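Complex shown without one protein chain; remaining protein chains in place.
So, chain A:
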Amino acid sequence: MSAVIQAANINKRYGRHKVLDNINLEINSGKIVGLIGPNGAGKTTLLQSLLGLGVASGDINVLGEDPRRARSKMLEQVCFIADTATLPRWMKVSQAIEYVAGIHPRFDQALAERLLTKTQIKRTSKIRELSKGMVTQLHLALVMAVDAKLLVLDEPTLGLDIIYRRTFYDALLNDYYDGDRTILITTHQVEEIEHLLTDVVFINDGKIVLNESIESFENQFVKLKTGPESVAQARALKPVSESRTLSGHEFIFENVPRERLASLGELALASLAEVFVAKVAPTVSAGAHEESGHE
């Protein structure tokens, strides 16, 4: 399995603020990677650096090219959706298709047209006349018609309703992903992409705080639901987070053998969202821990 993205010692500052702090990242082909982080964590800056849209120091190699030197060549094999509604509003749908067909050597115009027939989008419409969901559908159709090796999605469903979000990810998984392509997604709606991912990367304050395959993630993190009688024993095993529920307490453990936890209560898979909150918001967890400790 070859590396599609290799980034080593990536640093970037805005004035005194360090936005990317010595990032090291390697993504292999065929992976669907979720890049997850809170607002201001550096997700978009990292993506922009990987795509040559921003200047950062360090070594970056995407599909054998340095995006800072050969962005145009690299983008022949990479597709990118940054946010929703970035398609030019003055363009007609037909013009958008014609434009991408003229610029992108790996674009299949017939496939784009076919994908659009599955939607309500008319070729004669101007993009400004489409709803936000339709614009995203159009953008996805344009991207899916490109025979690219890497697809980068930066908050692709932000502001869309649940139906469009579901449709978007269904199309991505069923019609686009073929096992060889690589997809890198950033989103706030962690729970919506959880089932898609093969790998997950958490980023906070410009640093990668977790980089695991989903398989490894599920082995590494476990959720314990327990009653008040086992709380002290659970805390002694140093959970990464603790929260109270109506029925008792829930703990998230990292790298603690399940055999040691099984006697304390019910074990379950920890969701990405739960581990994300535990890893990137330690102050909140600590606060919760402290609060429950006073009880």
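Quick note on the criterion: a residue touches a chain if its C-beta (ideal position, glycine included) is under 8 Å from a C-beta of that chain, and two chains touch if they have at least 3 such contacts; residues count from 1.
Basically, contacts and distances are computed from a predicted model.
According to UniProt, the chain absent from the figure is "ABC transporter permease", selected among "Ferritin-like domain-containing protein", "ABC transporter permease", "dihydrouracil dehydrogenase (NAD(+))" or "Cell division topological specificity factor". Annotation: of A:Q95, A:S125, A:Q233 or A:S271, A:Q95 touches the absent chain (contact as defined above). Touching the missing chain, out of A:A8, A:I103, A:I162 or A:A262, is residue A:I103. The residue touching the chain not shown here, chosen from A:N9, A:S57, A:T86 or A:Q120, is A:T86.
Annotation for chain A: contacts to the undisplayed chain at residues 51, 53-55, 71-76, 79-83, 85-92, 95, 98-105, 139.
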